[in-house]
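Provided herewith is a single structure, encoded as structure tokens, for subsequent inquiry.
Every protein chain but one is kept in place in this view of the complex.
On to subunit A.
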């Protein structure tokens, strides 16, 4: 079902971040969005290799009518462009993925990755500094020993809050192909990184070694038929992970079965409908994202046109299939021409797994209620909505007649797309990135 457009939705625009003009620099294009485990922090990565972390203000949280805002907490350069001299190749600094570690102490840790290198960042606050050194002046210059006549104990004095981001680990040189996924294990000690052909397992404390657990590279590269497109650890079982492929299948692997998980434990694959076969069937069946539900019972996959929810106990077909923008099926050739058919959309679960969300074109995003089988199409636009006002839902029609809040397929703007989305783990706040901006929406509280 494609958007019932029954007027107003429960969602309203909360904030928009980033420049509001149309002219956006390539480096500023957002390429990753991720809430941390408490939802207090929201990290975004961009093509310029920077990470911006927003923090939810705590003051107004108690007031039911007004949700706290997210403001910039820290900005730092995570990755720089590099040059591989051996291959004469430039390595892009674009941030592909950000994953937060569960918080263990006052500091926050996250993993960020570009095409080749993963980094562990520590984000910590400093609001005190020691003053009253004996050997140094306040500005840091050393005092002359002859001027020392007394001794004092340095004390901590309050200072303006400073948020520091420091790279604690750099995990490099383990991927020949481009990294597409990282996922932290529930054991909080290991994580996986996946590129087109391999999945590696790391221990967070060791950067000089990683264990290869999946390798689908054929002996003869000419026989290559599929690549790994996404990978994730199970949220609760530390031995289980999945990886999606360009052929539309997802393999679940159990690390207890074998050290090298080339043989899958489960294969989730839905037989193709022969009536829909076209030149582009291969491309549109490629998995762009795979996400476990918070419960660990289900798994969601995104391909170009659909969202599928799988019960981990049943491999033959998904338990739920949602058409994200089925009206594009007849436009695949044009989408191939303008490269949009290769867009990789992410998807995410609501905190209680009752709803799922993904992005689309024309700055539309789609939300699907699993229980009530209802779905809604909303638009991320600062022009068409003001903060606090409930969003109107949209319909995309293929016919020529237009009702209010309806748009024709041919009028969709394919340069405006929402690829990256994240749902607050506890509250009904969603963050999504258009090309230019970061949008925050929250559910209206009645």
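Keep in mind that, in the parts below, contacts are C-beta pairs under 8 Å (C-beta built on N, C-alpha and C of every residue); 3 or more make two chains touch, one makes a residue touch a chain; residues count from 1.
By definition in this document, contacts and distances are computed from a predicted model.
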| item | value |
| --- | --- |
| "Aminotransferase class I/classII large domain-containing protein", "tRNA (adenine(58)-N(1))-methyltransferase catalytic subunit TRMT61A", "Immediate early response 2b" or "Auxin-responsive protein" - which is the UniProt name of the missing chain | "Immediate early response 2b" |
| Residue, one of A:174, A:255 or A:328, that touches the chain absent here | A:174 |
| Selected residue (touches chain absent from view) among A:138, A:208 or A:410 | A:208 |
| Selected from A:86, A:106 or A:135 as touching the chain missing from the view | A:86 |
| Of A:160, A:222 or A:410, the residue in touch with the unshown chain | A:222 |
| Candidates A:269, A:282, A:406 or A:427 - the one touching the absent chain | A:282 |
| Contact footprint on subunit A, counting only the chain that is left out | 84, 86-92, 94, 115, 173-174, 176-178, 180, 196-198, 200, 208-212, 215, 217, 220-222, 224-227, 229, 246, 260, 279-280, 282-283, 286, 333, 336-337, 339, 342 |
